[in-house]
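All protein chains but one are shown at their positions in the complex.
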Amino acid sequence: MRLDISPELEAFRHEVRTFVAQSAPGSRPHAGVRAPHAEQVPAIRAWIAALFEAGYLGMSWPEEFGGQADPVPEHAFIVAEELARARAWEQIGAGSLGANALIEFGTDAQKQHLLPRIRSGQDLWCQLFSEPGAGSDLAGLQTRARLDGDEYVVDGQKVWTTNGQHADIGYLLARTDPTVSKHRGITAFAIDMRTPGVDIRPLREITGTSDFNEVFLDSVRIPADRVIGEVNDGWRVANSSLGHERSGVAARGAELFAMLDDLLDFAQDATFVGRPALRDSGVRQRIGKVATDIHVTDLMSKVVQSRMVHGTEDAADAPLVKIFYSEVNHAAAELGVSLQGVDGLAVEGDENAVANGWWQDAFMYARALTIAGGANEVLRTVVAERSYGLPREPR
Amino acid sequence: MRLDISPELEAFRHEVRTFVAQSAPGSRPHAGVRAPHAEQVPAIRAWIAALFEAGYLGMSWPEEFGGQADPVPEHAFIVAEELARARAWEQIGAGSLGANALIEFGTDAQKQHLLPRIRSGQDLWCQLFSEPGAGSDLAGLQTRARLDGDEYVVDGQKVWTTNGQHADIGYLLARTDPTVSKHRGITAFAIDMRTPGVDIRPLREITGTSDFNEVFLDSVRIPADRVIGEVNDGWRVANSSLGHERSGVAARGAELFAMLDDLLDFAQDATFVGRPALRDSGVRQRIGKVATDIHVTDLMSKVVQSRMVHGTEDAADAPLVKIFYSEVNHAAAELGVSLQGVDGLAVEGDENAVANGWWQDAFMYARALTIAGGANEVLRTVVAERSYGLPREPR
Amino acid sequence: MDFEFNEEQATLREISRSALLTHSSPAHVRSLAESGHDVDDKLWRLGTDLGWTGLAIGEDFGGSGQSLVELCIVAEELGRALAAGPFITSSLVGLAVERFGSDTIKDELLPRLADGSFRATWALAEPRGAWTPASVTTNAIATDGDYILHGRKTAVQDAGSSNGILVSAVLGGAPALFMVDPASTGVTLRKQKTLDESRSFYEIDFDNVRVGGGRRLEVDASAVQWLCDAAAVLTSADSLGAGQRLMEMTVDYVKVREQFDRAIGSFQAVKHKISDMAIGVKGTFAATYYAAMSLDLGSPDASRDATVAKSFSSDAMSRLAGQALQSHGGIGFTWEHDLHLYLRRVKTDETLYGDTPAHQERLAALLIDDRPAT
Partner (left out) sequence: MDFEFNEEQATLREISRSALLTHSSPAHVRSLAESGHDVDDKLWRLGTDLGWTGLAIGEDFGGSGQSLVELCIVAEELGRALAAGPFITSSLVGLAVERFGSDTIKDELLPRLADGSFRATWALAEPRGAWTPASVTTNAIATDGDYILHGRKTAVQDAGSSNGILVSAVLGGAPALFMVDPASTGVTLRKQKTLDESRSFYEIDFDNVRVGGGRRLEVDASAVQWLCDAAAVLTSADSLGAGQRLMEMTVDYVKVREQFDRAIGSFQAVKHKISDMAIGVKGTFAATYYAAMSLDLGSPDASRDATVAKSFSSDAMSRLAGQALQSHGGIGFTWEHDLHLYLRRVKTDETLYGDTPAHQERLAALLIDDRPAT
């Protein structure tokens, strides 16, 4: 147990913060994981390359692909935190997830070809996992891939593909053996998004923006050498690459602190039933509740980071932070809208909207975080079963 | 839709209120459904007799047993409300439930013998349904009754028997046919509580009081003519008699209003972080929330009463009121303790306890109401399945 | 006390619902929103034909002399259908004119409000303000028998299609109501972009607007409070309708949507959400119609009853909408799906005429202030 942070890590944080402040291409205008406009994408590709170049991404990659000999595990957390704090663009899309998969399961040829292109920002990746019929029950996916000569032919539909419209490579899960139980018989692929038969259609979400896509796959041919890992072993590949996504947990607190800071800013001018809002102890206690939960989210995340560094984390740690974070985020956004009172009706584009409608958008978007990546209900069940040994439901 | 109440009903309410104020033997010292001390029981027997005599109980009984030719359905609601408002003793035990069962399913001889004894207060009844292994899953009961000549021999254990220590007759459910599915094969009995082999042991609850009992049945012999309804039809008998218990819903609002009233009384002297509590808008909003929910509980109950009078209630109505009521009651008790601040630690018997610890007792007791009579979780599931048609879980 | 709809009320509900099913489908609502209009003319005519606009206006003035309960029935159906148009606002203004107006203004406006040829709305809230008579700062000055109004209003529903705007103002320190012609010099309307996709709201500048002396209604603070109470109850009814529809959509969806090889409605977490929604709907129904009856009857507790309704409904219906979205998962997150239109409606209703904390505070004030000191 120690609170103090080494001067080296403090220096690293300062360095990253300065780098982000000086070099990041603008900041994200909306809350949550969102897609940039097409015209912003070239600058973001360059930014990703710069982050890799500076040693702020991919530190744990093999050295031959630009990783570090002895990476400091905290560095990835600090980078994630600083990007979130500044609301700067992070490495958009599924490039990190794809790299995890390639490093653990890819062939030498795949790594040689694809990893440098991720580093350079040349390839943006997207994740082709979710399907209309398979949301939180990811293993229920129906997209089929059948071998035809030295190519797989893929048919199916994917959905909730963030940055699909900008992506060069798709990290695809498809069913290659429908005769076995659903968790088996799935294979992972790295698919070129410009292959004929790939049809990417933007979805418009309840926020009014288009951050996600539907991706239709109609007789799409993928060379067999684009299989990641073993054929029919895609479930393990996907779970392992998701399991390596550890730095995300670090951004939670920083994101919420940025919200709290903004909220306290505009709250100084807000009113509650006609009085200055911050003089009303009911308002203060509502702020105090959200602020408590924001601090605790951050501290839970710090505990998990500490455990990850020591290799002592348990399976419940990350999902419980995700559940709590997504609910606190929803409550914070709701409080932000509520504190605006009658002015809280105004949304982005209205001349009187507070912070140009950021809070209303954040409120609408907040449900994406309680639903996606495993709905909180599913995660709560999984935690109780796997970490606390509660019996599964009869089927 | 009409709010106004007929002058006749207003007059009846006034009459009942006066009667209760003048004649009720003391008032209940604790929140919830509690057992009186033994020395209070004779007065309560007389009080029950007086309520029947005045036409305030048993109005819908057959006329030959003292019921009314054309009972006004609202009267039972008004009586329940006025008793709750005054915190007077109601008809303790399961006499009403037993009477429902006898009137619908009893033999003439049973009715002739038992109903007058309920009216006169001579027989107090208790309910012998719950078992240690069968809580919310009542149909899972294990107590066995086997026919031996013209008597049944009963072995088993019951629990949560309110007023078991005072009861003359037990309304017993026992399994008479273990070979059929669990909802069949149960039989209802009216058992004399002084029969040899009936061992009544008071339970001490988390409140520190003994309101419930365990009842051990060891080779207890019940004459076969004490079966209520058909043999093996006890599940239907019990559900039907429970279904006739309609006036309970009326007391919910009155009980909660009495709590709110007391809370506002002592809150005038309470402090929050050193300031007068009622000047703190956080405290006011917490009171406003509980007061809202108390009003809404009462209004939901009034809607259900109105529907019962018209015969238009749906199956979800009463359980949803019970769920909401029990949760609001818990929240109100918790708020009461919280508003007492540091003084809220003191309980009954401490010289400085607010209202002699009524709130701390109510807080501890409150869970009885979210657990008993079907835990709220079970009721929520049942409502969703039966009233809204959601599919049952796989078994 | 009786919560059953009588035959006329049941009929009103049925014909309103079936008319709206045809004329205010979600697709209609979307295309109206895209067109930028406040109101669908066809629906407006239909509503006037069905007598909605005349419901709360006395028979002497061409209305049917009904009460808030009937208006709540219509408001609930409008909410359920996401319907646009100044039906409820016109009725509110009608109630104000009939209760507080001079004979002249009654004779002039009530028949036209009743037959739908005069559409009206109420301008109460102000930027950074609250939904209370006491927080109004728009100022009125008497001059030569006329009045000069100055101030800014916000969240004024359907002002762009209204023939008259009832403006809450302060006249010599006391509350006052003026019926203002939106075409008057000095009145500037700006349509707001709001959370609500189904109804239109406006910010209105009153820059020294001259209003004729006869356009003033005679009110005191309690009269304006009565209007606030009526508006709060009608808003509760709107959110009740939207909430019920959300619950139905959710029940239907979870019965068919499968995950983990079973209908998600078979999961206990989903069932418990449905039961919570049912408590919210039944509680909102009870509190809303009780308050409407209480206001109709002029009960001394009517203002408290209205506050209970709004305090409960705002919170319960917003939570319900959140649970509906959570239960739908991804599909409900798409713009194409109608769910968010209802969520937006309910969330807007939460704000209009005071949100839950504001009404909790008010209820506490009513309970505490009404109390004899001990």
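Every chain is named by a letter (A, B and C) in the order it is written, and numbering of its residues begins at 1.
The rule is short, and it goes like this: a residue touches a chain if its C-beta (ideal position, glycine included) is under 8 Å from a C-beta of that chain, and two chains touch if they have at least 3 such contacts.
Note that the structure is a prediction, hence the values are computed from the model and not measured.
Within the entire complex, contacts from the absent chain reach the displayed chains A, B, C. Only one residue from A:V72, A:A258, A:A316 or A:A331 touches the chain missing from this view: A:A316. From the options B:V72, B:A355 or B:I371, the residue with contact to the chain not on display is B:I371. Note on the undisplayed chain: of the listed residues B:A145, B:L173, B:V347 or B:A362, the one touching it is B:V347.
Of the options B:A270, B:I294, B:M308 or B:A362, the residue whose C-beta touches the omitted chain is B:A270. Seen from chain A, the chain kept out of the figure touches residues 1-5, 260, 264-265, 268, 278, 281, 284-289, 291-293, 295-296, 299-300, 302-303, 305-307, 309-310, 312, 316-317, 320, 323-324, 377, 379-381, 383-385, 387-394. Although one chain is hidden here, its contacts on chain B can still be listed: residues 130, 132-137, 140, 159-160, 203-206, 208, 269-274, 282-283, 286, 330, 337-338, 341-353, 357, 360, 363-364, 367-368, 370-372, 375-377, 380-381, 395.
The omitted chain makes contact with chain C at the following residues, 267-269, 272.
In this section, only the chains that are shown with their structure count from here on.
Note on chain placement: the centre of chain A and the centre of chain C lie 40 Å apart, centres being C-alpha means.
Note: centroid distance chain A to chain B, computed from Cα atoms, is 52 Å.
Shared interface positions of chain C, defined as residues touching 2 or more other chains, are 262, 267, 270, 357, 360-362.
Counting only residues that touch two or more partner chains, chain A has 282-283, 395.
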